[in-house]
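With one protein chain held back, the other chains of the complex are shown just where they sit.
This part shows chain A:
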Amino acid sequence: MKAQYPKKIIYHLMVGGLAVLLLYPVIWLLMSSFKVSEQIFITADSLIPNPFVFSNYVQGWEGFGDYGFGVFIKNTMIFVLLVLLGHLLSCSLIAFGFARLQFVGRRFWFAIMIMTLMLPYEVVMIPQYIIFAQLDWLNSLKPLVVPAYFGHPFFIFLLVQFIRTIPRELDEAAIIDGCNIFSVYTRIILPLIVPALATTAIFTFYWTWDNLLGPVLYLNSPSKYTVSMALNMFLSNETVSNWGAMFAMSIVSLIPVFVIFFIFQRYVVEGISTSGLKG
């Protein structure tokens, strides 16, 4: 037994050391956000802020123009919640249809859905922009939110796979007891697919929170900016010495992502391991 110890220590040194190396940039970003802006690159080799200051957070939180960073966070929250609601409602409805109902054309539409999974956004980006411009939806959340109420192929697929694991006998028993198909969906299936809905919600949150291309295309006035766009603005206004504020707000933008990950870690890891959702 004893001979195993050195081997174990080498293993942990190697694997742990690699982890520290990979996460070092993030730690550096965090610690630099507590340094005085002018010192960030002068003392780039040290992780310890001296003096330790919060002024970057105060300055960053003021945002730019007339809008504080709180406004951008609120905008992003609204954006995320509206997309989240859309995905949960539409994807569960559509997935139930594909997984449980027999109807003419089911295979055809399912194949179509799988194909849209592979379709690059760039192909539909320009015509979609023109359609939304015609509808006078530019500079609003509508072009970013409304499509979410018509399903998202990745999550539909995830939910279909999950519903297929639920025994059909449950549906049949409910029908015999007098349920119609819609109440089979609401009373039997929905409560049983909560774990898959949680995965859908978490990944919808990540993808929407990080989304940059959509907001850059559709939102023009700073009062409607999302966090991603605000960070992009910090970067384009970058002057010699305001790295500190930019770093601080970058950290703020990562906090919700980390918090949700640590609360729902199990769903995230299972979501990726079983269905290959990209993180």
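Assume contacts are C-beta pairs under 8 Å (C-beta built on N, C-alpha and C of every residue); 3 or more make two chains touch, one makes a residue touch a chain; residues count from 1.
The definition used in the following text is that contacts and distances are computed from a predicted model.
Student: From the names "Binding-protein-dependent transport system inner membrane protein", "Ion-translocating oxidoreductase complex subunit D", "Glycine--tRNA ligase beta subunit" or "LysR family transcriptional regulator", which one matches the UniProt record for the unseen chain?
Tutor: Matching the unshown chain against "Binding-protein-dependent transport system inner membrane protein", "Ion-translocating oxidoreductase complex subunit D", "Glycine--tRNA ligase beta subunit" or "LysR family transcriptional regulator" yields "Binding-protein-dependent transport system inner membrane protein".
Student: Out of A:119, A:173, A:194 or A:263, which is the one that touches the chain we can't see?
Tutor: A:119
Student: Mind pulling the chain A residues that touch the left-out chain?
Tutor: 8, 11-12, 14-16, 18-19, 22-26, 28-29, 41, 44-45, 90, 93-94, 96-98, 101-104, 106, 109, 112-113, 116, 118-128, 130-131, 133, 147, 149-151, 156, 181, 185, 206-207, 209-210, 212-213, 217, 227-228, 231-232, 234-236, 243, 246-247, 250-251, 253-254, 257-258, 261, 265, 268-269, 272-274, 276-279
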